[in-house]
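Here the complex is missing a single protein chain, while all its other protein chains stay put.
A, B, C and D are the chain letters, set down in written order, and residue numbers restart from 1 in every chain.
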Amino acid sequence: MEENLVEIRNLSVEFKLKRGTIRAVDNVSLDIPKGKVTALVGESGSGKSTLASAILKMVSSPGVISNGSINMNGENILKMKQRALQQYRWSNVSMVFQAAQNSLNPVVKIKEQFIETYLAHKKAPEKEILAKAAQLLEYVRLEPKRVFESYPHELSGGMKQRVMIAFSLLLDPDLVILDEPTTALDVITQDYIFDILLKIHEELAITMLLLSHDISVVAKVADRIGVMYAGKLVEVGDIFEIFTNSKHPYTAGLIKAAPSLLEDLEHTVPIGGSPPDLLNLPSGCAFHPRCQFAKDICKQVTPPMEDVGENHLTACHLHHAVEMGSVN
Amino acid sequence: MSHLLQLNDVSVIFEGKTDGVKHTIPAMVDVNLSFDSGEIVALVGESGCGKTTLGKVLTGLQKPTKGELFYKGKNVWSMNKAEFAEYRSSVQLVQQDSYAALNPAKTIFQSLSAPILQNKIVKGKKAAHEKVCELLRTVELTPPEQFLEKYPHQLSGGQRQRVLMARAISLNPKLIVADEPVSMVDVSLRLSILNLMAKLNKEMGIAFVYITHDLATARYIAKNGRLAVMYLGKIVELGSVRNVLAAPRHPYLQALLTAVPVPDPKVAKGKRELPLKSLEMPSISNPPSGCAFNPRCPYADETCVLVQPKLDFHGDDLVACHHAERIPEWKLVTLAK
Amino acid sequence: MTVKIVLKRVGTAAITIVLATVLTFLLLRLTPGNAIDQWAREYSIQYNISLTDAYERIARMINYNPLEPIYRQFVRYVSGLAHGNLGYSMVNQGLSVNEIIAKALPWTLFVSSVSLLISFVVGIFLGVKMAWKRNSILEPIVSLYSVVTNAVPDFIFAIILLIIFAYGLGWFPINGAYDFYLTPGFNLPFLLSVVYYASLPILTYVITLIGGWALMMKGSAIGVLGEDYVEAARARGISESRIMDRYVKKNAIIPLVTQLAVALGAMLGGAILIENLFQYPGIGYYMAEATKQRDYTVMQGILLFIAITMVVANLISDLIYSKLDPRIKVEE
Amino acid sequence: MQRTVDFFKIICGNRRSLVGLIILIFFFLMATVGPFIFKLDMGVDYENRYSGPTWDHWLGTDYGGRDTWTQLVHGSKEVITIGFLTAVITMIFGSLLGMISGLIGGKVDTGIMLITNLFLTIPSFPIFIMLAAILSIRDPISFALVLSAWSWPGLTRAVRSQVISLKERDFIVICRVMNLSLPHIVFKELMPNIVSYLAINFVLIMRGAIVGSVGLMMLGLAPYSPTNWGQMLSLAISQTGGIFNPNGYIYVLSPIVCLALFQLGAIFFANGLDEALNPRLRGNA
Partner (left out) sequence: QSGKDGKRETVWRQSGGWPKPPLFQGNNFANGGVGAAYPFVFEGLFQNVRFTDKQYFRLAESLEHQGNKTIVKIKPGVKWQDGEPFTSKDVWAYYTLNNGAEVTKYLESVEAVDELTIVFNWRNPSPAEHMKQLFIGQDGHGTIPYHLYHKYVDKAAELLKKAKPFTEPNKEGPFGLEIKDEIREAMDENWRDFLKAGPNFPVGTGPFMVKKVTSSDMLLEKNPNYWNVENIHFDKITIKNPGPDPSAGFALVRSGNVDWFDGTPPRDIIESILKLNKDIAHYKMLDPASVGMVFNLDRPPFDNKDFRKAIVYALDRKKIREIGNYYGQESDVSMAGMPQSEFDNWITPEIRNQMEKFTYNPEKAAEILTNLGWTKGSNGVWRDPEGKVHEFIIGVNGGWQNGPIPGQVAAEQLTEFGLPTKLIAVDGTVYFDNAAKDKGKYDMSMDWVDVSWGFMFPWNSMRNYYWWGLGQMGHLPRYESGEKQNRLNLHLPGPDGKVIDIDQMLRDIPYMNSVEEQKEALSKLAWITNENAMGMVLFQNVTGAWANLKTVKGWPRADEIEKYDRDMPVTTVREDLQEVADLNQGFSGITPFVEGRYAPR
């Protein structure tokens, strides 16, 4: 058994909106094993980013963490005081945001943002901080000298993304959360950035949590994978296990729906229906309207997470009955 | 016989300004390309390489700076009114951002009925209603009545993209230029939209130009069609999808294919090096001399710096590379170790 | 930003100023009534001579010949401008517009810049506070205040302040710019009295301006708060106060700073009613005075001066904007 | 039809805009129906001057013993007419120029923008003063002309930038592909998208015009109309010394309050309008 860096238990995050309440994260329990790359996939709005922000206890208003706990190094983050929380953020968990392009202060030079962040946590002479930052920038193959003196807008998207990656390592965190770090970039850059990330992961043994809607990307990077649907974690397991032996029709659907350069084209099958409306979730298993195997029970009872193999959990009533891989 | 649509040495050069300094942006350079009825052509390339511009030229939104566009053998930009009108309705466009492509202040019915009424496809509101319903059914938005009175923001991205499709086919076009029609659609829905396009192609005989930067989807939709690869305003490789993907010649395409993620951890996790010298994409406004790819190309030599390669046949396909013959074969399957 | 762009900007500004010169000149020549009529009537009464006599005498006294071809007047005016001379009053012999502006501008500038500064600082503070704590009671109070102060024109505030604090309670002087018995100069009593005498006009402006700034700042700050980099800063463990300062304020203020220059320009032009009510010897007062007497040359001089100030203020704010916000490139 | 109903539903759903609407309706009725209900009698009744509110005189009387309320009512007709006309004129002129500038672009645009900026640099109030003399204000129309002469540039600029940002938008671009005519593009595609913007501006220009007209009135540059709120104010404050007479306070305050209330209504309503006419803010109705 691996050691878990983060243990999330029964976490729920709610957004109280005028038109109703959204449960963006619904009773999710997830372990993030130390030293591994865990990935969360799911379509847009499935709650990935919200879950990640909960790990930093930074759910944006009007969201509230309505239930659950997040333990890291044995401490419940959700109980932390403001001060401790500020210390915890970035030095324990750092994050590369979905729109990393915009996560730098546009009117402050990169250099100063590095310094500022460092000083918010530890005391050190400026020189030392810059030396460390320069080292990290070189790591992501950027010229420190030029980058330091730049304002964010003076860098290209790929460069900014790399700056953010370097930034996320500034305080040697235990966990780096990568929220769709390559969405806005083209394939070559994307590939390149993942190479860098993998290198960092390997050389520094940093635990990573990767959020993505692109299962192909995940396939390359992750060791473990969790699948989210409508705020719920519906399946989690080892990457190879999931790809070869997924027990949830949604996961299976996602894998099959991903067009590939290799697969036989006949194997690629779209998922029918349309994404769920979080304000108006279907009863029972939220996926049932789109699921070709749905039974009556799926419409009535929300399936619980169950062990279906080593380190492999699934929330589907039918996992024993159906062998997803063989269905065409 | 003449092609349905043909680009003849077309260049588009924009005037741009950065920091107040004027310079030119050659968004398309000497492109020769033709499209026939009923075929699907996928056009791929990185962001900013001029794909959208090409689409605009095809749809008559952008007058070429140089070269001609022929529709059924007639030069579009010297057509008379009637001919131009025919061309206009025959070549349609589906845009990337389905939200921006629909007037937010108008209902779906209003958006769909206006073109058919104005182009006299139907007469009267009643007939328009019928027709719009039919269109919606064609793009699998059922029951159509449910959508007529909705505003764009009340639909999901996938639904909106289908509405765009419906609008594009409403004028009974011969060809539709689909500019990244699924890049903003949710992963789980992309495939169904692509299937819809395939269906329209098959059942209505509409030719498609599918513009994308995603090679995997390009392969998916244009499995029996052709593939054109663009780099910095130029076509660098052109041929049937099967051939081109099976044996890509141009080093740029090879790099691109290498970078495409594969939804299979066994394959994906295999170590691959990008066959590239440099990652930085040169600026389009100041393209490198000779072969535009030369600063990044691992095979580049002096010729590449000095001479612009021509698009030439190598086997059944066209490639623009001085060393097309010399470059090592690259096979998709080599990925799977 | 290159020198070339700055030059280009300056060029456009110069064209605008030239056009403004022509426009003010023409507008004034179109204005009916003239400097002579009313003055002559008063003069005839004062000196007990017939109106015709008075008319003749006044016409002779002033530096303006209505029969002179308009282009000649224009040429004279422009050649004066070329020497930095905004013209001479045609009613007050020998008095130059430059002189009037030199005397009046400091007062207007003082009042408008102080009120702008105060209202800006307070407004920014309130705006950020409102944006930061969305559900505090500050929000409805300031919103209501802003709406009300926006709804009531500033001159009505001026009147109300005058009635209450000057006429009624007598806490503030009814008019003037400083205590008459003090010697103007750089001495404390004088400076204090300048502040004291300017307090009602300043108060008027501040009351009416604060709301606007607060709302603008709130809007801007809310926009910034929604930006990813604020969230990102929080994730980096940067303290809230620092975020508010370095991230929210610094970014949200930028669009307002340009407004500041524009507001200053607008205040120069809009001072007429207020300065008249307080009989404050600023630009607006002399503008009104010249208008009453149809002193075309002074009117056009002051108008042109204000126009130039506006153009320059806009230019500067453009340039400052690009300095403040590295994202903005000064463009065409 | 459905849209109108929806529109009012949304307006009424928002507390602010509802209040604004009620206030504006009140003033509208005051200006249209009011004068027929409340007959104006400007006959002097010196013995009853500055009387307090009574059943006969709801807001008391003025320095000549004349009913304050009926003066306000009759004044509202003029004030609101001036505001309305100004807004209409400004609207037509400003938005037309803005559209032309934005749609045609190029040299036309440069020219129009230069002129617009020129007008924006010359302060409006002194110009109002001068124009008031040039056009010799006689009636609400000439008054409105004067007031709109300097209020269009702001609108022109705003409409232009709206049009420019819209014209590159995909849904306008596609119109060309769909072979739709220019009038269709302008009136059916562009217009619905800026109509909310124009409507808000309409209310705000009207509000600005009223302030401006009162200002001119206070300076005695507009025709004498004793019931015009501005003139009432000016009479109350500087000519009849209402402020030195405690009995005159109501007379002094009533035009101020009316003015403020109207402005308040306009602002509130404009806020609501923004929501009601902007489909993006409408939510999934």
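Basically, contacts are C-beta pairs under 8 Å (C-beta built on N, C-alpha and C of every residue); 3 or more make two chains touch, one makes a residue touch a chain.
These numbers were taken from a predicted model, which means no experiment stands behind them.
Colleague: Could you tell me which of the visible chains the hidden chain touches?
Modeller: Over the full assembly, the chain not pictured touches C, D.
Colleague: Given the contact definition stated above, which residue among D:49, D:74, D:188 or D:207 touches the chain not shown here?
Modeller: The missing chain is touched by D:49.
Colleague: Per the definition of touch given earlier, which of D:146, D:200, D:237 or D:273 contacts the omitted chain?
Modeller: The single option touching the absent chain is D:237.
Colleague: Which listed residue, C:8, C:41 or C:250, touches the chain dropped from view?
Modeller: Residue touching the absent chain, from the options given: C:41.
Colleague: Which is it among C:12, C:143 or C:175 that touches the chain not included here?
Modeller: Reading the full complex, the residue touching the unseen chain is C:175.
Colleague: Which subunit C residues touch the hidden chain?
Modeller: Subunit C touches the missing chain through residues 32-35, 37-39, 41, 44-45, 47-53, 57, 60-61, 63, 91-95, 99-100, 103, 162-163, 166-168, 170, 173-178, 180, 276-277, 279-281, 285-286, 289, 292-294.
Colleague: Please identify, in ascending order, the residues of subunit D that touch the omitted chain?
Modeller: These residues touch the chain not displayed: 42-44, 46, 49-50, 63-64, 132-133, 136, 138, 220-221, 223-224, 226, 235, 237-241, 243-248.
As a convention for this text, only the chains that are shown with their structure count from here on.
Colleague: Approximately how many whole Å separate the CA-defined centres of subunit A and subunit C?
Modeller: Centre-to-centre distance between subunit A and subunit C: 54 Å.
Colleague: Please report how many Å separate the Cα centroid of subunit C from that of subunit D, as a whole number.
Modeller: Inter-chain centre distance comes to 24 Å.
Colleague: Could you pull out the residues of subunit D that touch at least 2 other chains?
Modeller: 284
Colleague: So which bits of subunit C are touching at least two other chains?
Modeller: Answer for subunit C, listing residues that touch two or more other chains: there are none.
Colleague: Spell out the residues on subunit D that touch subunit B in their complex, using ranges where they run on.
Modeller: Contact set of subunit D toward subunit B: 169-171, 173-174, 176-181, 184, 188-189, 192-193, 195, 279-280, 282, 284-285.
Colleague: Which of the residues in subunit C come into contact with subunit A in the complex?
Modeller: Per the touch definition, subunit C meets subunit A at residues 134, 227-229, 231-240, 242, 246-247, 250-251, 254, 324-327.
Colleague: Spell out the residues on subunit C that touch subunit D in their complex, using ranges where they run on.
Modeller: Going by the criterion above, the answer is residues 12, 15-16, 19-20, 23-24, 27-28, 30-33, 147-148, 150-153, 155-156, 159-160, 163, 167, 265-266, 268-270, 272-273, 276, 287-288, 291, 299, 302-303, 306-307, 310-311, 314.
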